[in-house]
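I am attaching a structure below and will ask some questions about it afterwards.
With one protein chain removed, the remaining protein chains of the complex are shown where they sit.
Order of writing sets the chain letters: A, B and C. Residues in each chain are counted from 1.
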Amino acid sequence: MNTFGRKFRVSIFGESHGELIGVVIDGVPAGLELSEQDFAADIARRKSGAKGTTPRIEEDKPMIVSGIYEGHTTGAPLTVVFRNGNTHSEDYSLFAAMPRPGHADLTAALKWDDCQDPRGGGHFSGRLTLPVVAAGVVAKRLLADATILDETPLTSIDARIVELGGNAIPDQWDDAVGQAVSEGDSLGAVVECTVKEVDPGYGEPFWDSVESVISHAVFAIPGVRGIEFGDGFEAARMKGSEHNDPIAPDGRPTKNGAGGVNGGITNGAPLVFRVAFKPTASIRKAQRTFNFQTGEMDTLEVPGRHDVCFALRTPVIVEAMTAIALADLVLLK
Amino acid sequence: MNTFGRKFRVSIFGESHGELIGVVIDGVPAGLELSEQDFAADIARRKSGAKGTTPRIEEDKPMIVSGIYEGHTTGAPLTVVFRNGNTHSEDYSLFAAMPRPGHADLTAALKWDDCQDPRGGGHFSGRLTLPVVAAGVVAKRLLADATILDETPLTSIDARIVELGGNAIPDQWDDAVGQAVSEGDSLGAVVECTVKEVDPGYGEPFWDSVESVISHAVFAIPGVRGIEFGDGFEAARMKGSEHNDPIAPDGRPTKNGAGGVNGGITNGAPLVFRVAFKPTASIRKAQRTFNFQTGEMDTLEVPGRHDVCFALRTPVIVEAMTAIALADLVLLK
Amino acid sequence: MNTFGRKFRVSIFGESHGELIGVVIDGVPAGLELSEQDFAADIARRKSGAKGTTPRIEEDKPMIVSGIYEGHTTGAPLTVVFRNGNTHSEDYSLFAAMPRPGHADLTAALKWDDCQDPRGGGHFSGRLTLPVVAAGVVAKRLLADATILDETPLTSIDARIVELGGNAIPDQWDDAVGQAVSEGDSLGAVVECTVKEVDPGYGEPFWDSVESVISHAVFAIPGVRGIEFGDGFEAARMKGSEHNDPIAPDGRPTKNGAGGVNGGITNGAPLVFRVAFKPTASIRKAQRTFNFQTGEMDTLEVPGRHDVCFALRTPVIVEAMTAIALADLVLLK
Partner (left out) sequence: MNTFGRKFRVSIFGESHGELIGVVIDGVPAGLELSEQDFAADIARRKSGAKGTTPRIEEDKPMIVSGIYEGHTTGAPLTVVFRNGNTHSEDYSLFAAMPRPGHADLTAALKWDDCQDPRGGGHFSGRLTLPVVAAGVVAKRLLADATILDETPLTSIDARIVELGGNAIPDQWDDAVGQAVSEGDSLGAVVECTVKEVDPGYGEPFWDSVESVISHAVFAIPGVRGIEFGDGFEAARMKGSEHNDPIAPDGRPTKNGAGGVNGGITNGAPLVFRVAFKPTASIRKAQRTFNFQTGEMDTLEVPGRHDVCFALRTPVIVEAMTAIALADLVLLK
């Protein structure tokens, strides 16, 4: 069931160390201007290289192999693929015996009766978020195209880290990362996403509420532990008179504690939600865990190149998932 | 798009003040023992009547009108309907002019070009959670039937309030509710759901992770503002060495900070997640909001019968959504 | 999997001798004028009573129980139900021992491990085409509403018998039916359906070609053995220069041998296709068949009331399926 969406339908395929990874997008309207260059900025934001991210740097060059003709989408399925390379498959042999704590090593093996490609996490790898980012670029382009959609163009999907390693103040993040590196440990973070200029009326009552569709997509990102809209968990601690959003003369809510959604339908205010990312599972620091080969508890120090805080690379992925979800809701409307 | 699920497919229909509300469930295997009496306990848990809930008490008698023959499911679509009654339609005329702050009054009208049935919230009403609870009963029955599923029976889906009006201590809840009643205000709450004895291997990588499917269903419940699994938002503040779940000799995680899921797939530990419910939108207390009829700001004191804390009625709804989501994942596997 | 359609989604439920049968339609746009009276004409066309049809006459009164408010659709799921009545359940006990040749008695029992409701064919009954006809009425209404769809209104879905018992000449049909009645035998027929004023551009390339979607729906009608578009099977015997449809100055094909579809997409010419219905399976005439109770071959003379030529009742059902399929394709476009 590797597809998301009803009208803007995204299927991803590939494994971390396979030949190609990619995405097929069905339901892209004809006539959208799009080139391989359009993917560069978002792909760069996902890339590693910053402090706290893995030194595995890949070229990540998108190849559009179908659905484009003379610089415009044709209406046929749009396919973007990426070559894998720079893989160190030997790093992963250890994890069959000792599945990494907090990682999908064990559940992937259980799920697929040991047929899973174990190299680099196979299809469970975070590398699969690269085609997701590519799909997000197409979705953003679609949402911004007022002539095709006949809706207010939606150009401002913006996600960023708002808390890292428990610190809300950006000045402290560098030190926090540095310390985690030196301890061989890892950090989590909270990402906030804001979407301005959302027309009212997107979303479906009940099953396909805006929150349902966005949370479905966001929890597909590896390492997400929670999501909250508007006042979020804090809303559970507020009184109705505090949390309620009285309507202003322009028909919009005054406080946006609902994060832009009432009854599952956008209300015209900015969409606002926060996503909690756990710390990277693969850490150098020693962990006691079971060794299936020896049948005894053992100590694991995960070798290889890993992000100390993979969440640093996720804002653009959260944006992509949001754009994909909104593209589907917008086309459904 | 009023259907949820791929193999256990739930469609709900009806309006708060229409003739019938109901649910059609497709994909129920043949041979499941089921009678109308089996719905009584869960329907009673959803009912109002307790302090803090609306005095509108309805009979809520389920009628199974298809899919059952001689006390067993036939394999054909299973339909359960409920008659509406005890409705006070006149209560709602006011809200066309002054949509209730925090309520779906306005977005529903925008969504459906003023064709929405405004009486009692129409299809957006919390009353539609009654057929959801009915579907949950069928899902629970399916999950508990080891002979049909050939899996470990899954009998312990248990949701309960863990925090009310900001108070984690149950002894304080009565007072908090009493005070909100006297102020004409309302309260929110946090519900925690635990599912024991979950076999490993449920869930699909990426799009249909266990968290994706459960959060999709849970955000369909009116009034949800957030969801978190295991350590949840707290995980974003932990180090990898703290949050990681080392594996024990039985192949299960030792701490369950992942809430029973790794890489989107159940790991054999109990599923644990928490849901934030906002305070009831309809409050007696005066609120300043826009009056579309007069074109001026106005004061609204919502009349009628409303829950002071509708979250008190939601644990069984959260259980139902969880059971529906799991039934689908289990049948998919 | 009891749902058809992607945007105009039709789910039917019920058993021939259950309490209610009905249909839930999801995706009906808000604002469509619709009343219970609108169903009368099409339901009457499906009714029995004519020579060659069963004397079991039912009231078939539609009850719209959701999705309508003040005479217009609301945008929420539209549900129409019918009460069953006038059932002779005792007629069917025999068929557990001796499944009727040509009937679904045996496959239904195999499918659902003997849990199937055997009374009147249960969910496999031709009676389930009644809610299909109701869904067809809603689909026709939608297709005819130019203001909601912004397409040329599509008002002329017309199906009729063109061949009965092998006779292409209507004058011979009465005699053919009379003779079959006297022999205790049954007859088949061919139904042709024509849809005028179809805008070009409906249908999707490959999987959801117009022919794919229509044939999918039409083969859901019990007793269909074949379907052909335009020149149909005769096209396989023509040369390209004979079958090809040269384009005329108005952009339309000149001969319509393609039946209105090229490459799966409507070309602006009338949609034309023919459907082959087999003779009624239940016949009074003696048949040799296996008796599972005695374990020996036996003679079956099917008792009870049955159509001599059920195909006489099917044109309105073919129209309904066509309208449902087109409504989905039109909303998808």
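Basically, a contact is a pair of C-beta atoms (placed from the backbone, for glycine too) under 8 Å apart; a residue touches a chain by one contact, two chains touch by 3 or more.
Predicted, not measured: the structure shown is a model, and the values here were computed from it.
Contact with the chain not shown here comes from a single listed residue; of A:Cys115, A:Ala146, A:Ala168 or A:Met297, that residue is A:Cys115. When the whole complex is considered, the residue among C:Asp145, C:Glu163 or C:Glu319 that touches the unshown chain is C:Glu163. Within the complete assembly, C:Val213 is the residue of C:Val213, C:Leu271, C:Leu312 or C:Leu326 that touches the hidden chain. Of the listed residues C:Ser16, C:Thr266 or C:Thr322, the one in contact with the hidden chain in the full complex is C:Thr266.
Across C:Arg160, C:Lys285 or C:Arg305, the residue that sits in touch with the chain not pictured is C:Lys285. For subunit A, the residues touching the chain absent from view are 1-3, 9, 11-15, 18-22, 24, 26-27, 30-31, 63, 65-67, 69, 72-79, 81, 111-113, 115-117, 119, 122-123. Across the interface with the omitted chain, subunit C contributes residues 1-4, 6, 12, 99-104, 106-108, 110-111, 123-124, 128, 163, 165-166, 180, 183, 185-190, 200-201, 203-209, 211-213, 215-217, 219-220, 222, 224-233, 235-249, 251, 253, 257-259, 261-267, 276-283, 285, 287-290, 295-297, 311, 332.
With the whole complex as reference, residues 6-7, 76, 205, 332 of subunit B touch the missing chain.
Heads up, the rule we're going with is that only the chains that are shown with their structure count from here on.
Counting C-beta pairs in contact, the chain pair with the highest total is A-B.
With centres defined by CA atoms alone, the chain at the far end from subunit A is C. Relative orientation of subunit B and subunit C, expressed as the C-alpha superposition rotation angle, is 180° to the nearest 5. Between the CA-based centres of subunit B and subunit C the separation comes to 38 Å, rounded to the whole angstrom.
Subunit A and subunit C have Cα centroids separated by 45 Å.
Residue positions of subunit A with contacts to 2 or more other chains are 6, 205, 332.
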